[in-house]
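The other protein chains are all here in position, but one chain of the complex has been omitted.
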Amino acid sequence: MRRTIPLLIVMVGGIMMMIQFFIPHQISQAVFGLYTDYVPVIAGFALILGVGSLTRVHYHKVRRRAENWQYSLLVIFFLYLMPVFGIILPASLGGQAEEPSVFHFLYRWVQIPIQSSMFSLLAFYIASAAFRAFRARSAMATVLMLAAVIVMMGQVPIGDYLGKWFPALGLWILRHPNLGGKRAIQLGVGFGILATNLKIIFGVERNWLGGAGR
Amino acid sequence: MAENNSIWDKLFNMDRRWIFLLMAVVVIIPFFFKMGLPINTTDEVEGIYNYVDSLEQNDAVMIGFDYQPGTMAENQPMSEAVMRHCFARKVPVFITAVLPLGNGLAEEAIANLTDPDEPGTFQRVRYREWHSYDYGQDSLPSRVTHDQLVNLWERDHQLREDAMGWVFEGVDYVILGYAPLFHIVLLGMGRSIVSQYPADLYGNPTENMPMVKRNKSAREVDLGVTVAGSSAVLWWLTYAHESYGMPIAFGVTAVMATDYLVYLQSGQIVGQMGGLRGAAEYEVMLKRDGYSIEEGKAFRGMDVQSIAHILIVILIVVGNVAYFAGGYHRKGRRLRAGR
Partner (left out) sequence: MYEQIGIWLAAFFTLAIYSFLYKENPVYRFAEHVVVGISLGYFMVYTYNNVLEPRLVRPLFVEGQLGLIPIMLLGLLYITRFFRSVSWLSRYPIAVVFGMAMGLSFPRTMLSMVLRQAEATVIPIYRTGYAWHDVLGSVIIIVGTLTALIYFFFSKPHKGWFFGTGSKIGIWIIMIAFGATFGFTVMGRISLLIGRVQFLLTDWLHLIE
């Protein structure tokens, strides 16, 4: 009940869908249809896990008055403020229909700037890394560095001023040697996915069961 | 030790915040000098552009807003450029998202392309507005096309003078939005779009929308453009292209761009926009063909990008010169880590 049946569901379902690809019989097509129609709905409930864990972690921090617990209060506050203004009270700021809702206001003027600024911090660190860590220590490192510089300058319009051949060389590197190396990597990723598919279907990989109820 | 106080030591032990400051200055200053350096287009981006350029109002495009605000500086210009191209060519656009955060970015893109205060944008008519409008004796055909609707609508309404054209929600675009397990959703849309999205982002029933009536499943969509900051692009390739043959194009962040060129060479995708440069190329072509009056944010950013790349190359060169001149490459001389 606790392990065997879930494992069996995975195996039967997995094999059935593999066969469905090769033999699109009426029955397997019907199962396929049911699956694609309803599974995204079931998966929607998985959000409970995310919201539940986040709430639990921060609730404990607040309750134990752990260090910086005030920030945890902030997380919980905004986590539940959004659904209040998104689902229960989808109110606009000034009460007029054409005005933005509080929900959209928070997304547009708080979420977007914070998240995009966080990602852009990396520009500063990559500049620092270029200065401190990017060294022509060996022949291989030199090749890596040269490829990086040629490709980097070839991508920006000012590269054209160094000579027409310069961006052309950058593109040639992208389309040929880079492609060879990346194809090997993508093939590796592909084989990795296939192996994972089979391991899960045949119950070799069982991490998804989690530690629960063992 | 005297050796440890050489100029090279000082250079390496310099507070790294000076480099941060340098970077900030280099990214801010060039904005005040409009250089407008020309950008040449490449086969990768032309592939998408020419494909979209061959479509018309009986076809359809699906654009996936498969990124988050974190990478919107790179991705947003791409999706806006492709969408502008579709609107100008009257090709209906289905909008989806792998994550909910994509919903807001899609709304933002539509708002930008239909901004009434900007010249060269489109004039938007919401679904409820035109769908419940009284057209007098003429009844509205259920599978109404863009041109038919414009004829009916313009009897009582006038297009803004500086606008590029009308955009009708439900005829020219629909935001289907986010759905969980998007690869399964792609498979499901291969059977029927309504089964996956009974309502659009605003709760309007999709089954009544003319563009959904004319393109019942994703099999009838002529191009899928996935604009992404993650490997979600491979879902489109595997579950839409390989499952029911939807032609696919990628718009990816620069970090991923070099990885996915393999799918262009293999002919599995029609083209790829990589990073800000890819978006800028698309903008250049839009302006060339009169689909926009000026290039957008990506093109303007490329000038700054040029200067910033020069800074990075200088930092690499100075770092290496200091490394070798200071003798750090010899055994026994370790670099002290600065802040």
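Letters A and B name the chains as they come in the text, with residue numbers starting at 1 for each one.
By our rule, contacts are C-beta pairs under 8 Å (C-beta built on N, C-alpha and C of every residue); 3 or more make two chains touch, one makes a residue touch a chain.
Only a predicted model underlies this, so the values are computations on that prediction, with no experimental measurement involved.
*Asks:* Mind giving the shown chains that are in contact with the missing chain?
*Replies:* Result for the missing chain's touching partners among shown chains: A, B.
*Asks:* Among B:G64, B:P180, B:P210 or B:G326, choose the residue that contacts the chain missing from this document, as touch is defined above.
*Replies:* B:P180
*Asks:* Could you please point out the chain A residues that touch the chain left off the display?
*Replies:* 1-3, 5-7, 9-18, 20-22, 35, 38-52, 54, 56, 68, 71-72, 74-83, 86-87, 93-94, 99-100, 103, 105-124, 126, 130, 140-141, 143-152, 155-156, 172-191, 193-194, 196-198, 200-201, 208-210, 212-213
*Asks:* Considering the entire assembly, which residues of chain B contact the chain that has been omitted?
*Replies:* 17, 20, 23, 27-28, 31-32, 70-74, 99-101, 103-104, 177-181, 183-184, 187, 197-199, 201, 203, 234, 237-239, 241-243, 253-255, 257-259, 262-263, 265-268, 274-277, 297, 300-301, 304-305, 308-309, 312
Quick note on the criterion: only the chains that are shown with their structure count from here on.
*Asks:* Between chain A and chain B, tell me the centre distance in angstrom, where each centre is the average of that chain's C-alpha atoms.
*Replies:* Inter-chain centre distance comes to 17 Å.
*Asks:* With touch defined as at the start, can you tell me which chain A residues reach chain B in the complex?
*Replies:* 32-33, 35-37, 39-40, 43-44, 46-47, 104, 107-108, 111-112, 115-116, 118-120, 123-124, 126-128, 130-132, 134-137, 145, 149, 152-153, 155-160, 167, 171, 174-175, 178-179, 182-183, 185-186
*Asks:* Please give the residue numbers of chain B that touch chain A in the complex, ascending.
*Replies:* Touching chain A from chain B are residues 12, 16, 19-20, 22-24, 27, 37-40, 42, 68-73, 101, 104, 107-108, 179-181, 184-185, 187-188, 191, 195-196, 258-259, 261-263, 265, 275, 277, 302-303, 305-313, 315-316, 318-320, 323, 329, 338.
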